[in-house]
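Got a structure for you, written out below as structure tokens; questions coming shortly.
Of the protein chains in this complex, all but one are displayed in their positions.
Moving on to subunit A:
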Amino acid sequence: MKKYLTVLACCVAIGIALNVSLQFQSDSNKAGITLANNEALAQGENSGKICESFGSVDCPHSTIKVLYVQ
């Protein structure tokens, strides 16, 4: 029984680790693409807030509507 539970825990851990790794890889690639393709990058003075791309969300420090604020 103990052996079975150990194998079970290991499998779940491997599954989680595999997915986290894949997501991290995907996010890194997307971030690069986003920055490269960024059409309307609006950054506030010393604020560190960034309004990304074109969309319909109001950017707090720009007249341009953006895809998202972060």
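As a convention for this text, a residue touches a chain if its C-beta (ideal position, glycine included) is under 8 Å from a C-beta of that chain, and two chains touch if they have at least 3 such contacts; residues count from 1.
Note that contacts and distances are computed from a predicted model.
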UniProt protein name of the chain not shown, from "Phenylphosphate carboxylase subunit gamma", "Deoxyribose-phosphate aldolase", "6-bladed beta-propeller" or "NADH-quinone oxidoreductase subunit J" | "6-bladed beta-propeller"
Hey, which subunit A residues sit against the chain that's not shown?
-> 7-8, 11-16, 18-20, 23, 26-27, 30, 33-34, 47-49, 52-58, 60-61, 63-65, 67-70
